[in-house]
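Other chains of the complex are left out, but the ones given are in their true place.
Chain IDs A and B follow the sequence of writing; residue 1 opens each chain.
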Amino acid sequence: MEFELDSGNTAWMIAASSLVLLMTPGLAFFYGGMVRGKSVLNMMMMSFSAMGVAGLIWVLYGYSLAFGSDVAMIIGNPADYFGLAITDAESLMASVGVPATVAAAFQATFAIITVALISGAIADRVKFGTWIAFAAIWVTLVYSPMAHMVWGGGLLGGDGITAGLSTPIDFAGGTVVHINAGAAGLALALLVGKRKGFGTEPMRPHNLPFVMLGAGLLWFGWFGFNAGSEFAADGTAGRAWLNTLVATGVAMLAWLATEKVRDGSATSLGAASGVVAGLVAITPAAAAVDTYGSIAIGAVAGVLCALAVGLKYKYGYDDSLDVVGVHLVGGLVGTVLIGLFATDNAESFGVWYPDGALNGLFYGGGLTQLVTQVIVAVVAVAFSFIVTYLIGLALKMTLGWRISEEDEVAGIDLAVHGESGYETIQSGSVIREVRA
Amino acid sequence: MKLVTGVIQPHRLDDVKSALEAAGVRGMTVSEASGYGRQKGHTEVYRGAEYTVDLVPKVRIEILVADEDASSIVDVVVGAAQTGKIGDGKVWTVPVDDVARVRTGEHGDAAL
């Protein structure tokens, strides 16, 4: 195929890539504000370092693992596009006139944010070096295969395990990003163990405006994530955009309503959390449901995630910032509800889904798509959980995960990074030595 | 000399300060504090976990006074800080051996 550039689609995809990239610093604030003041820097560093590690691996062989020629429906050939040597005719987005470099850029941002999301499950207590190693291994062994299986023609795509039923719908990454990160977070939380004082000592967010800032930047960037996943500037991208607005807003209101009923007051942490829950849930469905579907998905996600974040206390695992409660549960909500709400009424709503997918139960398509979605979700959870657990175990036995209890009490920022987030009394210190 | 220390409700600080000025007090030192006492704290809920916050914000004021002024100054503080609600705070007096003014090195009542 001859490549013909579409400057409009390309313009949108470059902008969308930039928006998605901003989500990771946004996440750094969403997470960073939520931990105690003595761990804010470490939390932010887990996100920032993911940008370096996952970005580097992606351009070297990660992209090729995900989108190279298929091997056993599980992985792509890493040699195909090693170092991102790709002609535009081979571009993942060639059919819409978006060059290879831009396609690779967009995909890179997804790998980065997915790794960063996991860090919330193990806040305040892990060695920075182990985290870096984990990020590198995880992108290689979990993210890239999952992306291949779902988007690269693998087991979780149209010709995969549900081929006899229908094509699974994952518009923007409900499985690849959120179920994946959520299941991985659960595995690590179990493996790494609880923070000292978990469930008995107060661990309130040290800076709620930072959490709001993070939520705002995430929401902004997510328009690139969801509407960008159309790979083109058209009406379907617009639909994804609208659903990303509405489902998110409704999830926020639903979370607030749940809190008001249950706890007596609607909190700003609840609003920020509801925003993210809605964003997560609408991700797989972004362009596959109409206005009503997106309202329903938002409402369900807002309520269920608000309830789910308490589970960790009940079951005693320290998923510190609720990667499970928000990303795993929210990702499942969106992925499964597609089976009820999917519709391809492009005419009036700009809605779209891939060939071979079917309308949802409420839109006259019967139960088939629902079954397909559930199967895909279950496989994705299992794959991510198991492989992540094994990676985590290997690291536990080699580098080790935990910092010392003493360092945890004093604060990981000081112990691991030799810094503290905020200035205290400006005295009591002298410059000892200066290096160059 | 005496040191009169008051732990009061933050929103009473301005009134206390005015009352002290009116009573001829020319200086004081103020700092932030948190109080624990009969005044019930409150409950905060963060993502499904309920915390009982039993420390409430207070302001501490410290006033060095001559011996003879101590009890009247206590009264001034009590009067100006009082709202009648639980949690209004305490004022106490401690004996002071000596006071020095840093700027001049003066000691005793002259340093106030």
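By our rule, a residue touches a chain if its C-beta (ideal position, glycine included) is under 8 Å from a C-beta of that chain, and two chains touch if they have at least 3 such contacts.
Please read all numbers here as calculations on a predicted model, not as lab measurements.
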Formula for the whole complex, using the labels of the chains displayed: A x3, B x3
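Here is the rule we go by: only the chains that are shown with their structure count from here on.
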Chain centre separation in whole Å, for chain B relative to chain A (CA means): 51
Sites on chain B touched by chain A in the complex: 44-51, 53
Of all residues in chain A, those that touch chain B in their complex: 202, 204-205, 259, 263-265, 267, 269-270, 273, 306-307, 309-310, 313, 322, 325
